[in-house]
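A single protein chain has been removed from this complex, and every other one stays in its place.
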Amino acid sequence: MTSALFYSMAGLALFAIGFFGVVVASHVMRKILALNVMGVGIFMFLIALAKRNPLVVDPLPHALVLTGIVIAVAGTALALNLMVRIHHIDQSSQEQSK
Amino acid sequence: MNMSTLLPAFIVICPILVGLAVMATPEHRVLQRRSLNIGGALITLALIAMLLSGVVNGLDFETRLPLLPNIDFVLHGDALSLLFVSLSGLLWLFTTIYAIGYFKNSANRSRFFAFFSLCVGATIGLALAGNLVTFLIFYELLTLVTYPLIAHKGNVASIKAARTYLIYTMIGGVLLLTGVVWLKVLAGPLDFTSAGLLAELPGLDNSHLQIIFFLLIAGLGVKAALFPLHAWLPISMAAPAPVSALLHAVAVVKAGAFGIVRVVYDIYGIEFASDLGLTVLLAVIAGFTIIYGSVKALSQDDLKRRLAYSTVSQVSYIALGTAIAGPIATIGGLVHLVHQGLMKITLFFCAGNLAETLGVHKISQMNGAGKRMPLTMAAFTIAAFGMIGVPPIAGFVSKWYLGVGALEAQAYWVLGVLAISSLLNASYFLPIIHAIWFKEQDQPWPKEVAKLRLETHWMLLLPPLITAFFALAVGLFASSAYSPLTWSALIASREYQAIFPDISDIALKYSTGHLWVLILPTLLLFAMVFKTLRAKVIRLIPLAPLPALLGAILVVNEDKVEQSFLLLTAAIWFIAALYAQTYMTNDNKKHRFYLFFIITMIGNLGVVLAQEISSFIAFFALMSFSAYPLILHSESDEAKSAATTYIRWVIFSEIVLFLGLVGKTYYAEFSTNELPVVWVATLLIIGFGVKAGLATLHVWLPKAHPVAPIPASALLSAVMVKVGLLGWIRFLPLGDASINVLAQPMMVLGFTATFLAAIYGALQDNAKTVLAYSTVSQLGIIVASIGFALANPDSWALLLPAIVLFAMHHGFAKASLFFCVGLSSALKPGHKLTPFLWLLVLVPALSLIGLPLSSGALAKAALKDATSSWPLFSTLLVMSAIGTTLLMGRFIELMREQAILNASSAKPNWRLILPTVLSALMCLSYFYTPPFEFKQFQTIVSTLSWSAVWPAFIGFLIIFVTKKLRAKLPVPPAGDLLIVYQALASLSTKTWQIIANLNASIALYIDMMLGHLHLWSLSVSRRLSKQLTLDRPGTIMVVMLATLLYAFLT
Amino acid sequence: MFNKLDIEYDGPPVDKSALSLIASVLVAGLLLAVTITIVLSDKGHNTGLATVITQNIELSGVTNPVTAVLLNFRAYDTLLEIAVLLVVVLAILPTRDHHTPFFKRIEVNKQNLVLSALQCWIAPAVVIFAGYLLWAGAHQPGGAFQAGALLAGASVLLFQSDTYQINYTSPIARVLLVLSLGVFITIGTALIWFEGSLLTYPLAFSGLLILLIETCATVSITLALASLYSSFIANENLSITDNKHRTIE
Partner (left out) sequence: MNDLSSSLLLPAIVFLPLLAAIIAYLIGQNRLQGPINICFSLAQFLLIGLTTLLFLHEKTDQSERYIIGGWGAPLGIDLIVDGFSILMLALTGLLTLLITLYSASYFSGKYSASDKSLRFWPLWWLLISGLSALFMSADAFNIYVCLEIIGLSAAALVALQGNRAALQAALRYLLVGLLGSLFYLFAIAILYRSHGTLDLMQIAETTNHSFPDKVAMILITIGLLLKIALFPLHFWLPPAHANAPTPVSAILSALVVKASLYILIKFWFDVLGETTTLGASQVLGALGGAGIIYGSWCAFRATQLKLLIAYSTVAQLGYIFLLFPLSEYSMGVSSFTGSASQAAVYFIVAHACAKAAMFLAAGNLILAQGDGEIAQLKGIAVREPLNVLVFAIAGISLIGLPPSAGFIAKWLLLTTAIESGQWWWVIVVITGGLLGAMYLFKVLSLAFSTDPAVIESRAVKSTAPVSSVSSVPVSNVMTTVALILALITLALGFNAEFILNISNTVSEVNDI
């Protein structure tokens, strides 16, 4: 059980947990977080992939992870922004209704 | 890319371009839109003419564009497509003019005319389609383009109609698509080949082809309104009139029928289809639709719905024609495509005019429309008669060819269908014609437009007149070079190639000898139309028959029978005309009387001069139908009931005659066996028997004659009845074959009629009825002699002149008796002229009885001599004299009572007496000797035999003895057997009523069930969709993941 | 899963309908088990592209293989990735231009001593460190993204005390945001002209060009991440400019 194998299993587990979270969670915030967990799972799998052969490190997955992280941040930011704007509209409509 | 490849494309593109251009023109630019429309129509017609001329002299036109991997978009101008293209191009022009007039100031006309020309573009494309895929493309385009036309008004009814139309045509379109795709997969590119594509394609499994055929026909059947798929047609009557005119006469309905023709002939090939057993199925459906459509039409009060149902039945004629696997039936079917188009579009134009100018939509509101809109209603009548199949109008031609074709294909039940449908057509068109012309306008018009110079806007009036004229011309000149009939014959010859029979002699040539005889009367007829000339024309009427009279004496001498008949008819028409001059002077409806007087005269003279079957039937129909108003003249109740009985029997005889003559023509031309066909003979006997007063068929005679004005009843009795005899002489195989099975019954019927009529007549209290019964009894003798001729043909040479002589004698005698009835007021005792007048009465009466020196004696002697081979005949002949004396005695009694009753002071009117004298003179025998060159017994002396005298004494003896007895007896009703028939008729209508409301309740039940089903399905779907709001996408996604996992890994 | 997106939902964290719960647990477990068995079972390609990259490392102009991959071998990916970042920034920034200067310092009466101290010590340090990171990227792990993230962190720190206020819609901000993508594209297309195909750095200048792209990327990333953060703050108190009367808590 080399460490790379262990980490990739951990990555897969995180992916599955994340997916489970997305399917089951009901509040949007939880869904976004679950998506992030899935993303992290994949990145861990990729990094474990890079160090599969103890002797040599494959830099490509690292680059993929880097790009993946930036895209994940972007996606999450947009999702949060939309969520917040919905929240504001709900709040202002409640104020008017009061 | 020369002309031969571009022309079809231009013809299709032109209307489409016009459509698009019109759609772009704004609503208020009326002139631009109008010029675009009419210009487009004319250009297209010009192009079609070019195509027509090209195809006629053998050029081939084809536009081929690549469409799908190995299917092309083909427009090919062959004979069949041209038939349909020229029809739609022509009718498009007229419908555009009509529509412009119709939509003078209504909303969104640009939209209407745009879709209108697109619709015609689609129809032309459909007609020119070279393969089944192009046909399918234009077929579906047609649905799309007609939808906005039906929904044009935008009110609830038209939207609902459009929706139903869509549901049907969409499903039809889908079925057709599946069929075409399946066929394409099996048989590759589906180009139309003239004798059928699939026949020679190897390795096609028949069960597939049958299913495909069913799919194709179901798809096309929707538009061709075959039985189960026709419901959209009547409902879509909510569309404006030009739309229903275009849809039902030209575009949509014909597209379906044309499609069926294409599939059966150019894809399957007629032989291949028939031995696959497909054509029988189609024939049965078409037959059923014909009957069903007509039956449904009966019960519709809305005029356009009735016309719609009649379209449903008429279009199936085309399908029937194609389904009967015979060349002549094909011609019938194809030519009906054009004829039905012309007739139906006229009917719809007139319906549109009625709706537009008078606001009349229901048939019950149409009373007296003839007076208000004479020209439109005239067009309507011509087209209606055409639909019934009255010669010489277009409808008859197609029914004729269908009939002969059915016989050729041994499909006898088709003849039955044709007969029943003609009967039904008559029963739903004639009441309308009666209501238009002969009923007074009982309530004000619902929405009358201000009276213009013409009866309505000229644009509304011109098209129906032109199409009606075309319907007539196409029928009359059917066998001319450029008629649709010859064109369909060309098509059929290409379809059948090898086994195409020679059809030249069953063609309808309407050739009549000595046509110059009829010129004067027709001129007078046209003159009658103009109000100003009417008075002068009436005075000229007696001159009309003179050319015929002169012709009879001088010119027409090659055929003795024709000469004598012509002499009889012309003479009596001349005398009657003279008599009518004075008799009708103070009658307020005399213009109508004289109008129909002349038409009947033309019909009668025409029948006598007719050379062959078609002209004979044409004039026969003309005479019988135009006699109807003469009978109806006095408008009294008995007149009305007599007239209706008369017209019903005329229709019956027309139909039976049609069948008989169809049979005769077929067996004369094509059948190989020599022996005469019994059923043809029976039909002919029955057909002419109605007119000639055959025993059980005579019931209309005693009712009709007394009711008509004197000159009319004289003509009816003396001349028109003889036409039946002429028909027998012309068409029965007398003299060349003996049909014993018919001979005996005819003789029995003849003599029973003679004696029973005499007894029945003697009890009558109306002088004219007595005369009518005497006609029946005299005709009985003629019937018996014809029966005798049938029994032993060799005696025919002698018998013919005797019968003709007897007919002439009876004609003149009966005419003069009828004229004497007119003089009854002058017979009062004590005036110095009375004995002379009584002489006028006695001479014809005694000549009828057959006293020596009279023409009757001469005729009876001739008859006795001709039938000498069978002594019983002459004894019965002698005995008949007793009957006649009984009738004459009763007649004289009534005349004396009449004289005492209305002994008016007016002195006898010379102008009445003169014609009676003329006709009375004719009853003396010496007039007959020269024309008939009777050798041995022609001398007058031969009439001096004792046998001519003793029956008269016995007759008079019985009259005196039974005088008091007869006074006590109740007067039996005029038409003896009629009561029986009427009972039968009421029985059948009652049973029909039961059946009708039985299936009405069934239909209601089905609708209710459907309603429940619909509601139930809606609620189920609502409940189902509530649960299935896929609110668990998460779980669904997981489940899908699992299924994919399973699917991939196994 | 996405149907009930009501923000105000304060019910149980996991919707309790038993069916979906059990089903998803089961299948998730199955999914996990299957993938793990597959991954473990299959040896697969053990070294990936390591050898190829090491061979071409000298051609790339930088020694750190990750940066080489990121900015030379797969430069096209990085370009598109910057475009992604730009997408989100555009989606989030308020659309109306407030015509306030790009960078404004607001005098706030009550000062939070600890915060202001931290700011003046740490912010400059972070800036220098970020510069180092950027420079080291060529031969050690580091580079534009890490430097940009760090600077963004510093800007978050600065925003805490509301003393600094950046107007992201001012022209300068717009130019800076778009700078990295613009530079990258110009260089990329220019290289077509010089080297014949997209993004092929000339051997001599590749290091220099990568550095230039890296710096512009850092600037844009910092501003982008800062704007993402400040958009949340702005939304908190309904972006200052919208309703003037509202006081800043």
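Think of it as A, B and C in the order they're written, each chain with its own count starting at 1.
Everything that follows uses one rule, which is that a contact is a pair of C-beta atoms (placed from the backbone, for glycine too) under 8 Å apart; a residue touches a chain by one contact, two chains touch by 3 or more.
Owing to the predicted nature of the structure, the values given are computational and were not obtained by experimental measurement.
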For the full complex, can you list every visible chain touched by the one that's not shown?
A, B, C
Return the single residue from C:90, C:115 or C:208 that touches the missing chain.
C:90
Pick out the residues on chain B that sit against the missing chain.
23, 65-70, 73, 107-108, 111, 136-141, 143-144, 147-148, 151, 154-156, 159, 162-163, 166, 170-171, 173-174, 177-178, 181-182, 184-185, 1021, 1025, 1030, 1033, 1036-1037, 1040-1041, 1043-1045, 1047-1050
Footprint left on chain A by the chain that the document does not show
15, 18, 22, 28, 31-32, 35, 38-39, 42, 45-46, 49, 52, 60-61, 64, 67-68, 71, 74-75, 78-79, 82-83, 85-86, 89-90
Those residues of chain C which, in the complete complex, touch the missing chain
2-3, 5, 34-35, 38-39, 41-42, 44-45, 47-49, 52-53, 56, 72-77, 80-81, 83-84, 86-88, 90-91, 93, 95-97, 171, 174-175, 177-178, 181-182, 185, 188-189, 192, 195-201
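Here is the rule we use: only the chains that are shown with their structure count from here on.
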For the pair chain B and chain C, the C-alpha centroid-to-centroid distance in angstrom is 91
Could you state the distance in Å from the CA-based centre of chain A to that of chain B?
87
Could you grab the centroid distance between chain A and chain C? Build each centroid from C-alpha atoms only and quote it in angstrom.
15
What positions in chain A touch 2 or more of the other chains?
22-24
Quick check on chain B: which residues sit in contact with 2+ other chains?
1034-1035, 1037-1038
Going by the contact rule set out above, which residues of chain A touch chain C in the complex?
5, 8-9, 12-13, 16-17, 19-20, 22-28, 30-31, 49-50, 52-53, 56-63, 66-67, 69-71, 73-75, 77-78, 80-81, 83-88, 90
Within their complex, chain B touches chain C through residues 1029-1035, 1037-1039, 1041-1042, 1045
Across the complex, what residues on chain C touch chain A?
1-2, 4-5, 7-9, 11-15, 20-21, 24-25, 28-29, 31-32, 35-36, 39-40, 46-51, 53-54, 65-66, 68-70, 74, 77-78, 81, 84-85, 87-88, 91-92, 143, 145, 225, 228, 231-232, 235, 238
